[in-house]
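What follows is a structure written as structure tokens; I'll ask about it next.
Excerpt of the complex: some chains, original placement.
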Amino acid sequence: GGDVADYALRLGDDALILAQRLGHWISRAPELEEDVALGNIALDQLGHARSFLTYAGSAWGKSEDELAYFRHEPEFRSAHLFEQPNGDFAATIARQFIAANYQFPLYRELSKSTDPMLAAIAAKAVKEVDYHLDHSTQWVLRLAGGTEESRRRMEAGLALMWPFVGELFEDDPLIAKVGDAGVVPSSLKEEFDRSTGAVLAEAELDVSGHPMATGGGRLGRHSEYLGFILAEMQVLAREFPGAGW
Amino acid sequence: MEALTPEDAAGQENFDRIIAKDSRVEPKDWMPEAYRRSLVRQISQHAHSEIIGMQPEANWITRAPSLKRKSILMAKVQDEAGHGLYLYSAAETLGTTRDEMMDALVAGKARYSSIFNYPTVTWADMGAIGWMVDGAAICNQVPLCRASYGPYGRAMVRVCKEESFHQRQGFEILLELANGTPAQRAMAQDAVNRWYAPSLMMFGPPDDDSPNSKQSMAWNIKRFSNDELRSRFVGMLAEQVKVLGLTLPDDEIRFNEDTKKWEHGPLDWEEFKEVLAGRGPCNAQRLERRRSAHADGAWVREAAAAYAAKQAAKQSSTNAQKAAA
């Protein structure tokens, strides 16, 4: 009941915040094809967020919008990675590369969840994240192997985002409580290392020197960025309380 | 006028026959230079309008007040990028590259629909743009599905199908607001007031002040005059605004039983010309945003090209080795 909802909330918040970040690219991408591609990925993430939040909210009698628009910052459960600013295109690709390599095995395993609703949401989501994985992989290779500038930027992008890898794979008491309804984050780390490692090796990129940052998102302790994201996202809901849209 | 070569004469004859039959001109067909130029101008202007038109709506993606609306809005703006892609492709079949068109846009040398130089200041503008701006676009574009140039007509078929979704979604936004709190209702009415005249002016100047229209109609690109389309559009608005329970800021709208046409009050064509001349509220902002997105993305496009060239070189050297083995 409540534990599974708490777990779904994490997944929903990750996807929601990532969608919010990616949404900013639409009309600002380096080429029209990327306006479309990043728009697609944002839409997918937003779709996943809505499914997870609707499911989480059903345990508490709250709608997806009540959860998205009326929680205070410490009630959000997103990991710091998803809150990081877009930066340049390379930074966004670095964030996508990490996110997709985390979400793909996560959703694949979650599609075997003992919770049928989580399993169903994940089974649909994993197919879409498969495309996100391919999109980010192709761009990591292109930027690393393109020009000197693009390589430098790709390295800088990875340096900005890699510190937030650690938090994604941390286990905590909630994970134990949801048991086979969820997926143990640490159990996905080896596959993440392998899948990212293969691409990074092909691109001749080294991320081993980047220190890990302290997380805290799962406990409601966020980066300094989330407050700004929420101020913008929630502004109308807060300005016109009680209104429907 | 210069004398035509025999090839040109044959081409012109074929072209005239196609137009007379109201059939389709295809990229490989001979066509008059003026027809080609006119089409490139019109299609690229349309493509630019889709691209610039993303901005006023993208402005609200991060602030959309419900997740459902956010999703619909994101999809809509993304569709506009898609429309831009179809249309640039159609224009490319006429021998002008997307890069050339994009360069003209960011250099401020190409036009786009002036309506996008107005700001979207409230959420209700997402409704008004969908209902009125997309509505006007549909009135303009549905006849273009039969445009004599094949690739353009076919692109418009896809565009129109999506636009009609967008219009319905815009109408729904306004309907929700009109039935909401007093503040929401006021927001909806304000948006309708602001977008009404600019949307009517999207059809271009009155017929007696529209020099290019006649040639476009002769070439079967344009099918109806500006005023004819505007009149149809006003009729549509006048009917639908009743469902919304809102009003249009024009006391003179009426159906003329004699002409069987809808009429409307006078429009401020001076304002239209001002905005067209670059003196609207957002001209500088729209162009600057496109320019900076284009400039900021240059290194990405260069990287993609460099990578593709390296991959191609690698591939051909592999092939050469295989052939040698």
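As written, the chain order gives the labels A and B, with residue 1 at the start of each chain.
As a convention for this text, contacts are C-beta pairs under 8 Å (C-beta built on N, C-alpha and C of every residue); 3 or more make two chains touch, one makes a residue touch a chain.
All values reported here derive from a predicted model rather than from experimental measurement.
Stoichiometry of the full complex, written with the labels used here: A x2, B x2.
The rule is simple: only the chains that are shown with their structure count from here on.
Between the CA-based centres of subunit A and subunit B the separation comes to 34 Å, rounded to the whole angstrom.
Partner subunit B is touched in their complex by these residues of subunit A: 16, 19-20, 23-24, 26-36, 39-40, 42-43, 46-47, 49-50, 53, 64-65, 68-69, 88-89, 141-143, 145-147, 149-150, 153, 232-233, 235-237, 240, 242-245. Residues 51, 54-55, 58, 61-71, 74-75, 77-78, 81-82, 84-85, 88, 123, 173, 176-177, 180-181, 183-184, 289, 293, 296-307, 310 of subunit B are the ones that touch subunit A when the two sit in their complex.
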